[in-house]
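Here the complex is missing one protein chain, while the rest keep their positions.
When the chains are written out, they are named A and B in that same order, and each has its own residue count from 1.
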Amino acid sequence: MNGTVKVLEATGIRKHFGGVIALSNANLVCRSGRISGLLGANGSGKSTMSKIITGVYSADAGEIRYNGKPVKYKSPNEARQDGIAMVFQNLSLVADLNVWQNIVLGEEENKGLFLNNRTAMEHSREIVDQLLPGLDIRKMVHELNPGEMQIVEIAKAISENPKLLILDEPTAALEQAQVKSLFDTMRALVKKGVAIIFTSHRLWEAMEICDDVVVFRNGENVAGIDFTRDGKDPEKIIGHITGETQKSKVEKKGRTVSDEVVLRIQNLNYGRFLKSISFKLRKGEILGIGGLAGQGQHELMLALAGNYPGATCDAELNGKKIKLTRPAHAIRNSILLVPGDRQLEGLFLTHSLFTNIIFPKLGLKHQPLFTPRKKYREECQGVIDALSIVTHNMDMPVNSLSGGNQQKVIVGKWLSFDTNVLLLADPAKGVDVGAKRDLYDYIVGQVKKNKMSVILYASDNEELIQYCDRLMIMYEGQVVATLEGEDINDETIVTTSMRVR
Amino acid sequence: MSTRSMTNLQDSVAYKIIDRYKKLIIAFLLIVFLFVIGEFTVETFLTLGQVLLTLKLASFIALFALCQMVAIAGGGTGLDLSVGYMATITAVFTAAIMDGRNSYLWIAVLVALGLGIAVGLVNGLLTAYLKLPPLVVTLAMANILQGVINVYTAGKNITGRPSPVLRIIAAKSTGIFPNIVFLLIVITPIVMIIMYKTKLGLKLFGSGANETAAYLSGVNVKMVRCFSYVISSTLASLIGLLLLGNMGIAFKDMGSNYVMPSIAAVVVGGVSLAGGDGNYIGVILGAIFLQTLTNLLVALGWGDDGKWIGFGIVLFALLILYLSNRRKR
Partner (left out) sequence: MNRKNNAGASALKRFVSNHDFPRLLILIAMFALTAVMQKNFFAIKSIVRNINSFTPLILLTMGQAVVIISGGLDLSVGSALSLLTCVATSVMREGLPITGAYALVVTFAVAIVIGLINGIGIGFFRVPPLIVTFATSYIWLGIALFLRPTPGGETVDWFQMFYKIRNIEGAPAALKAFGEIIPPALVLVLLGCLVWWVVSKTKTGRYIYAVGSNSESAYVTGINTSWVQIKACLINSVFIFLAALFFVGQNGSGDARMGDPLTLKAIAAVVVGGIALTGGRGSVYYALVGALIFSFVSKIIFFANIPNAFQTLFSGVIIIVAIAGSQMYTLSSRKEMEESKLT
């Protein structure tokens, strides 16, 4: 049904996190009975948009109208009361209850004094059969695979008969057949007048299921395409996603990559995250890892850093076989990781800069019992200077630093080591432009000077384009393409990342 | 405009320093507060003799609290509930060994070390490697140690006395100043140095502050945590010697009454129960606070029951104040 009722209208939404602007001027209109797609590259703001609509975040500026009246939800619960349901990645499932119990969780009906399990089960079975026939609703959630869990999340959202359903990357964990069932269910819902917002990285999915798409880039929507009216032109859409602007000159002058292989990885496997990955890293090279978010890039970095005892691979460093099953193995071979989630993995927030920066030295062999205070403090000051870390002094706790400076501390921890291979897991994520430049200047300087080799994963394609000699694109745990030279540009990256079926 | 000046205030160095030592200042103020109350309600509460006595008794609490601090610092909901009976069992055994003779002191010390290391190893292996909850493991260990004492003392009296050296350190004073307080004053900087300036101390704090970050930096978190329990028990064992020296004899419940105050002192001192930091000065202040509180309650005529109620309520209130984790909406 081509609804003319504007279920949702968002205008002029602004949102920033710390120094980073996620949305600068975002607009969106959703009508009943239509499926609107949100498209955009990593960090373009589309996910933030969904979260603002449902009350997970609050917008700095702008207005949201739901069925004509202005709303400002302070929590997903409030949005749910109004009939807005959202599905994120496994945020609301309880592992120790079974499928149907999860679906009705929070909305159970009573028969007299007790829970009415029979109607709950029937209700759940109905929904699940639409989405994933054959799934035993009595299975415990912790027994399900990620795809099934995603389906249960979706079922849960649908079971409340929402008027507006927001699906944020629902297909990321699903297999082909499950995606098809999901689409059928979505079409059925839409016939009943529900409005749906659908985001996905897979362009062909959006083109198949959506009635119109809105493309986000750099925090604002740059194009709105109505498929029924304008037809479907994938090239044009990709153009909107990547932008036609010329990127700044690529920095690769003055760096030569030798032919000598520093690190050779064969057949790296880790459960369902990494499948048969093999590559060679040359001395003085910056090897990039790209692709859509969540395709295993992060896991690859952690595996190379020795974080997964369960990962298997043949690894050779400078021709010598090495093991990578414990972080200590990697560290002692000077394969050093700058972790991605700085708060979770990288820093002791309440401790001083000094403690954080010199901490990795403690893991080396032959360290004296008493930390050589003077020597370490000099080295620490050296790091602060080299990276231009902004701070009063090195004894301040790191949680007093800005995000960008915290990131510098994480990189700085490893600077005084003689690094063979530096693993950078999104080092500049959420960091302002100035700090980003300082960081990369330093790293590239090290590569030139000491012939350090780098494996760089960045969620921002621009960084990959600027700095990488070669770029591996990952998809579902495998390396699906390796780009070199001229091929490292926005369009090719996006195409190889998104077009694979 | 006003938000800008607010951030400027918060950025100022002075504010940051006060914030960091906030808990120490609160602990100190609480002590002063108690003394003031005491002075108003009870005569002769605030005399030099009383203060020194308080310090002496508080020293024992502070020493036990050090054990807790070590166990807690490593993270993983660390805690050592076996310190009380650890001290007791050492006191009981070494009393018989020394029987009032200085010459056997060094054997006693060796025995204490041996016992402490053994018990600590069991605690450490079970909690760090088998991942059993420290609460249950150390509580069960306390039970076992209590059982051993029961077996040992079945039907007979506990004999033995501490060597005179121990008595001098633990019970006696130099002039008016209790020796044990001297001991504490000497130990404190040593502790602080070890915790903050040695490899081991930093690794311990790192493991508690952020297990993943420490692991990724190459720290063997399990080993570090296991080691922290060994230290905790060994310290507790040595404190047993001091308890013996103070009391002159050993008896079954010597140490068990110190467990609760040792944890309370840690909380009052502002040390996070999740691990990762530990300011011993704060803990000492916490111990003094608790001892003062006890004295006050006793002086007011409240007796045993009042003491426990007072303790419980104060601890409960402080826990809510420091550890409340209300969801931010």
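Going forward, a residue touches a chain if its C-beta (ideal position, glycine included) is under 8 Å from a C-beta of that chain, and two chains touch if they have at least 3 such contacts.
Keep in mind that what you see is a predicted model, and the values were worked out from it rather than measured.
Trainee: By the document's own contact criterion, which visible chains does the hidden chain reach in the full complex?
Mentor: Visible chains that the missing one touches: A, B.
Trainee: Could you tell me which of A:E108, A:D314, A:D395 or A:E484 touches the chain that is not displayed?
Mentor: Residue touching the chain left out of view: A:E108.
Trainee: For the chain left out of this view, which of B:F33, B:F177 or B:W308 touches it?
Mentor: From the options B:F33, B:F177 or B:W308, the contact with the absent chain belongs to B:W308.
Trainee: What residues on chain B make contact with the chain left out of this view?
Mentor: So the residues of chain B touching the unseen chain are 77, 79, 126, 130-133, 135-137, 139-148, 150-151, 154-155, 260, 263-264, 267, 273, 304-313, 315-316, 319-320, 323-327.
Trainee: Considering the whole complex rather than only what is displayed, give the residues of chain A touching the chain that is not shown.
Mentor: Contact residues on chain A toward the absent chain are 76-77, 80, 91-97, 101, 105-106, 108, 110, 113-115, 142-143, 145-146, 270-273, 310.
We adopt the following convention: only the chains that are shown with their structure count from here on.
Trainee: Quick one: chain A and chain B, Cα centre-to-centre, how many Å?
Mentor: 45
Trainee: Applying the document's contact rule, which stretches of chain B touch chain A when the two form their complex?
Mentor: Touching chain A from chain B are residues 13, 16, 20, 197-200, 202-203, 205-206, 209-210, 212-220, 276-277, 329.
Trainee: Can you tell me which positions in chain A touch chain B when the two form their complex?
Mentor: Contacts found on chain A: 74-75, 305, 307, 327-328, 331-332, 337, 339, 344-351, 355, 359-360, 362-364, 367-371, 373, 392, 396-397, 400, 413.
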